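Removed: one protein chain of the complex. Kept in place: all other protein chains.
Note that the chains take the letters A, B and C in the order they are written out, and that residue 1 is the start of every chain.
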Amino acid sequence: MSRLWDRGDSTPDEAVERFTVGDDPELDRELVAWDALASAAHATMLAEIGVLDAAERDGLLGELAAIAADARAGRFVIAREEEDGHTAIENRLTRALGDAGRKVHTGRSRNDQVIAALRLWGRDALAQAIDGVIAVAGDLADLAERHRETSLPGYTHTRQAMPSTLGFLFAAHAEGLADALPWMETALAHLDRSPLGSASGYGVPLPLDRRRVAELLAFAAVQENTLAVQNDRGRGEHLALVAVALPLSDLGRLAVDLIAFSSDEHRFLTLSPAVTTGSSIMPQKRNPDALELVRAAASRLRSRAAEVAALYGPLPSGYQRDLQLTKAPFLDGLRLALDSFAVFRVALAGLEVDAARCRAAILPATAATDEVYRRIAGGDAFRTAYRAVAADPAGAVGADPAAGDPAETWRRRTHLGAPGALELAPVRERLVAAAERAAAVRRRFDGAWALLPGAAAPAAAG
Amino acid sequence: MSRLWDRGDSTPDEAVERFTVGDDPELDRELVAWDALASAAHATMLAEIGVLDAAERDGLLGELAAIAADARAGRFVIAREEEDGHTAIENRLTRALGDAGRKVHTGRSRNDQVIAALRLWGRDALAQAIDGVIAVAGDLADLAERHRETSLPGYTHTRQAMPSTLGFLFAAHAEGLADALPWMETALAHLDRSPLGSASGYGVPLPLDRRRVAELLAFAAVQENTLAVQNDRGRGEHLALVAVALPLSDLGRLAVDLIAFSSDEHRFLTLSPAVTTGSSIMPQKRNPDALELVRAAASRLRSRAAEVAALYGPLPSGYQRDLQLTKAPFLDGLRLALDSFAVFRVALAGLEVDAARCRAAILPATAATDEVYRRIAGGDAFRTAYRAVAADPAGAVGADPAAGDPAETWRRRTHLGAPGALELAPVRERLVAAAERAAAVRRRFDGAWALLPGAAAPAAAG
Amino acid sequence: MSRLWDRGDSTPDEAVERFTVGDDPELDRELVAWDALASAAHATMLAEIGVLDAAERDGLLGELAAIAADARAGRFVIAREEEDGHTAIENRLTRALGDAGRKVHTGRSRNDQVIAALRLWGRDALAQAIDGVIAVAGDLADLAERHRETSLPGYTHTRQAMPSTLGFLFAAHAEGLADALPWMETALAHLDRSPLGSASGYGVPLPLDRRRVAELLAFAAVQENTLAVQNDRGRGEHLALVAVALPLSDLGRLAVDLIAFSSDEHRFLTLSPAVTTGSSIMPQKRNPDALELVRAAASRLRSRAAEVAALYGPLPSGYQRDLQLTKAPFLDGLRLALDSFAVFRVALAGLEVDAARCRAAILPATAATDEVYRRIAGGDAFRTAYRAVAADPAGAVGADPAAGDPAETWRRRTHLGAPGALELAPVRERLVAAAERAAAVRRRFDGAWALLPGAAAPAAAG
Partner (left out) sequence: MSRLWDRGDSTPDEAVERFTVGDDPELDRELVAWDALASAAHATMLAEIGVLDAAERDGLLGELAAIAADARAGRFVIAREEEDGHTAIENRLTRALGDAGRKVHTGRSRNDQVIAALRLWGRDALAQAIDGVIAVAGDLADLAERHRETSLPGYTHTRQAMPSTLGFLFAAHAEGLADALPWMETALAHLDRSPLGSASGYGVPLPLDRRRVAELLAFAAVQENTLAVQNDRGRGEHLALVAVALPLSDLGRLAVDLIAFSSDEHRFLTLSPAVTTGSSIMPQKRNPDALELVRAAASRLRSRAAEVAALYGPLPSGYQRDLQLTKAPFLDGLRLALDSFAVFRVALAGLEVDAARCRAAILPATAATDEVYRRIAGGDAFRTAYRAVAADPAGAVGADPAAGDPAETWRRRTHLGAPGALELAPVRERLVAAAERAAAVRRRFDGAWALLPGAAAPAAAG
């Protein structure tokens, strides 16, 4: 009897089995080490309240450490007839330890067990994602400083609007990424609560020490109402995806910019061969595949976030099997985001800028707005000056001798600090502070692995 | 020349005009007062840096106050040939004041003007939404206390799982709503930053005092990089919708529960006539329309949040006209959420509970899990006891004399505090703290209206 | 008692009333004439089976004709306390005719009445949409012929790939639009079935002649199972939106091409002033707003199609009030599509092509693939030739004297017919055949209005 619930009263239908098991055996390979960790905390607490004796606990901790090590080494096998990783773990514990294995499920259900593994994995992945966003934002801030005087057309509607600089564009995206951090931290805090003790949503008749389990797993808090725990299945996954889709959408938009600026018609930038690929038929081609895939990854993440919301939203309270289908978008989505951040850093590192072409591309007519302001300084009302210049933009812009120097016009614009500072200092401060918080969080998370001697934290997205 | 940018060099096509203007004239009725407020702050600052003289400023403030008052009274008219409310305001100021009106647009673009109005409106609506969620959560906590001993089947998969209580279900939803508050506050903080001074994303050649404008409008901060301001168009709307879709989805799920529990087959609850409607053909019918519409509103909100993300995500940096289509989902979506919270309170206030039917519905077999734990107490391993009970659940559950008292089995379950306390105290604390923060924020927001004497803050969703 | 179902046993709550009534009174203005038509067919049949006498029938037909005329003239008022247009019609009939008005609802429910109006409106809008797509596709085919020898870089990944022509690009889009027609016709056939007689899904105890009503309304068929009728609510709206989102997405992609090709960096094309607008701050700007809004409309349509699917998908069989929220996306979505087709025609009509710039932009390296094939003709294996050219594309392409003539390389490519024919003939044939089918369908639809003498078919999207 491989399945935990099997009563032997049905002849299983093969198609149904394949359908209900789904891709859990594959997906759960990622989760086994985290389930082992959660199980270790649960067993430790069960011993403290007298449900297990010391020998049972020690046996379980030892075997769980071996399971986690096997999982990290890719050696832990989940048979399809076991349905999922949680069953495979209990089966192995029972094979190895007998009654201690049969006791490990005391005080829990697969429901809270799954949520625990997903949250442990997810909070780690989110912490990595925060680091990834901080790293890309830092790269962009560096690029912004390097190119703060590299004149470039500023665009609206993909038409040249006013003279700007490449550094300013990068700075805008650095700040945009920094804006995503509070959302990612909110998502992390959302996941950083222990679900254990919820069982199937209605608890168990045992004096479980839920706070102790949370402490052992280095959770920031216990999620209190046990039915609220189950109602968060799907919701937590959705929110994590929303939180990583946000910075990824920002990078997707920057990818759009970089793809355009490196086109044959712009040639402001050249992409590194490391992020371009060729064609099977056209020998001369170098295509911006990696950036296109970041753009596409952003689109997929947005869709998957919506997919999970559409799954959990219409359901009644409590667990329903539909929620199984939130696992793949959650795991795949966070991994895709982490990969995207890493790839984007490679793209930025290899970017070559043709400052002369950037500068030469600026059309004289983009000085029109500055000309309006020159006339305002001479006493015209704004709308009056605007209409006068609009009547003949080409003629009007010739009047200002400084109009020919786009860097100078850029420096004249409103700045919160020094003109060349690009408002980067506050962004840097936000990044540093967020990095410190993230490091503290990850130290806390990593500390939980002391429960399983010899089994260090697996790389969540490795 | 009604349009700000008209050069008279094109023969307008009627279909194109209708298409590009879209529903802005209708939507902007909601925004006029907020644009007047932002314009007042802008004019005040322009006077402080010497762009306007005192008489011009006073003229503008007076007329803007009149505009805001007219808008609140439903008297402010936006002609289709004016395109939008922002143009209508400038036209009226110019008609009334001449050159002062022609100067008000100095130092800004319609781009940052629109964002300013949307953020002022949106942060107010979000603050109201926070209050709405706190109120519904409070109602649920009250109901939870009232029904904490009202036995009810606990469900998973819509099948009876273990004996539970109605109070526990309400408490789960109260806690779920409380979980939404950090997301809503993150969204509010996201919008609570002044965009003014961004112009079209590239600033203007004037020493605008952006911090002063932010202070006058009671914004918590200035959004620094001016292109980042424009890149947030769509993104901010998306995030606000995500943040209100979250508690609304929770209520949608509770609506599913309440609709089921009040069905002819359950009759655990009776819905108030205030939230039911009848049929045009079947005289006996009372349908749970209001709760169905809350469920549908949650679905619409989820879809509209995704719609806005799909709109802004694929665009290059800077403003593109596509972003006009984010306005309707933003305004309509937040209003729909506010209405849904109000309607849910009416539904909860009129709920009648048939405690006897709730109690009587509990099937004896739901005692099976408790029986497993009775056997564990007698020395069985969990999985051994589970399999023994699973072999004959009906027979097994008869053995426990206490199994017949569901309220007692409920009290025996793991609780973080006292058994009947339902973990409500920490939820109450979170609600109180959030209410205090929301009140402080709204006082700050309302303070900005001192700029326009005589024009109190309009009800955002009135 | 304005509402059909009111029993006077509840004190209505104002917020709930506003919420449940929603925007039906506004939306239904579009539907009143169609409901009048359906009611006329229903009344005619009721008289034929003896439920109404001739005088009652004639009174109803006369008043319904007046209602339809009023609706077309914008004079038909729906009070909010009437909930919707269907109620307003019954109330007016009863006021005008007494018992005949009280009898008109015999044999139907508001459920099938709403579906009937939506289908009549929707099949007409879909027929218009088919005409719109055929017209734009025809414009594109004409442009394709005019520019079939206008050399242009052919792109993949927004990088120049091989020499192509502008005509070929237009021809591709003409064919793409033609591909949408079978989907639109499938959608039209889906809606072109009479729902009447379904009542609330369970019929009525009367020998209604459902086929006769279908015939009077010029429906192609009766939808047979009456519960299937109700289960199609939402589904039919979804499918209509899917069907118009398809060609609109194609136009959105062409809009992306046209926006890029008319940018300051490409200047292959100049957009007509009729489809561009200016900036409130930058006097020189002309922005491609109309095309951006077509792109955005395509995105909105895709999202609204998904929104409606997400609404109806999770519901049990039979009508649920959630489905009210499918009406606005359906009406608004189809209107937006029709407007988009009209606007696109204006954009195409005013397009100016700079053939010299198109030709000059072609990079020599785009001849590399042709060079590979020149070597294959000389005996090389493809991959061998490819690798040789890839090793030095710039050097390799100089070898072919014909490489300098992109139009010639274009003519050499595989063609199904004559090289300059651009495969347009089969597209033209498909368009002509579809136009004939659409015309026949519209003649049939218009014929139904004979029921209401003096009330010609309203323009569905006017």
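Going forward, a residue touches a chain if its C-beta (ideal position, glycine included) is under 8 Å from a C-beta of that chain, and two chains touch if they have at least 3 such contacts.
Note that the structure is a prediction, hence the values are computed from the model and not measured.
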From C:59, C:132, C:195 or C:252, the answer for touching the chain not displayed is C:252
Contact residue for the chain not shown (choose from A:57, A:108 or A:123) = A:108
Sole touch to the unshown chain from C:96, C:135, C:204 or C:353: residue C:204
Which listed residue, B:331, B:372 or B:455, touches the chain dropped from view?
-> B:372
Touch rule applied to chain B and the missing chain gives residues 153, 156-162, 259-260, 263-266, 278-279, 281-289, 292, 310, 314, 361, 363, 365-366, 368-369, 372, 386-387, 389-390, 393-394, 396-397
Positions on chain C where the hidden chain makes contact = 1, 4-5, 7, 51, 90, 94, 99, 101-107, 111, 154-158, 161-164, 168-169, 171-173, 175-176, 179, 182-183, 186, 189-190, 197, 200-208, 210-211, 222-228, 230-232, 235, 239, 242, 245-246, 249-250, 252-254, 256-257, 260, 295, 298-299, 302-303, 305-306, 309-310, 312-321, 369-370, 373, 376, 381-384, 386-387, 390-391, 409, 412-416, 422-423, 426-427
Contact set of chain A toward the excluded chain (per top definition) = 3-7, 9-13, 15-16, 18-20, 22, 86-87, 105, 108-111, 113, 199-200, 204, 272-282, 285, 287-290, 292-293, 295-297, 299-300, 302-304, 306-307, 310-311, 320-325, 339-340, 342-343, 346
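Throughout what follows, only the chains that are shown with their structure count from here on.
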Check the residue numbers that chain A and chain C use where they touch, and answer same if over half are used by both copies, otherwise different.
-> same
When the mean CA coordinate of each chain is compared with the mean CA coordinate of the whole protein, which chain is closest?
-> B
Distance from the mean Cα position of chain B to that of chain A, given in whole angstrom = 24
In whole angstrom, what separates the CA-based centres of chain A and chain C?
-> 37
Multi-chain contact sites of chain B, meaning residues that touch two or more partners = 4-5, 7, 105, 111, 200, 204, 295, 299, 302-303, 306, 310, 320-321
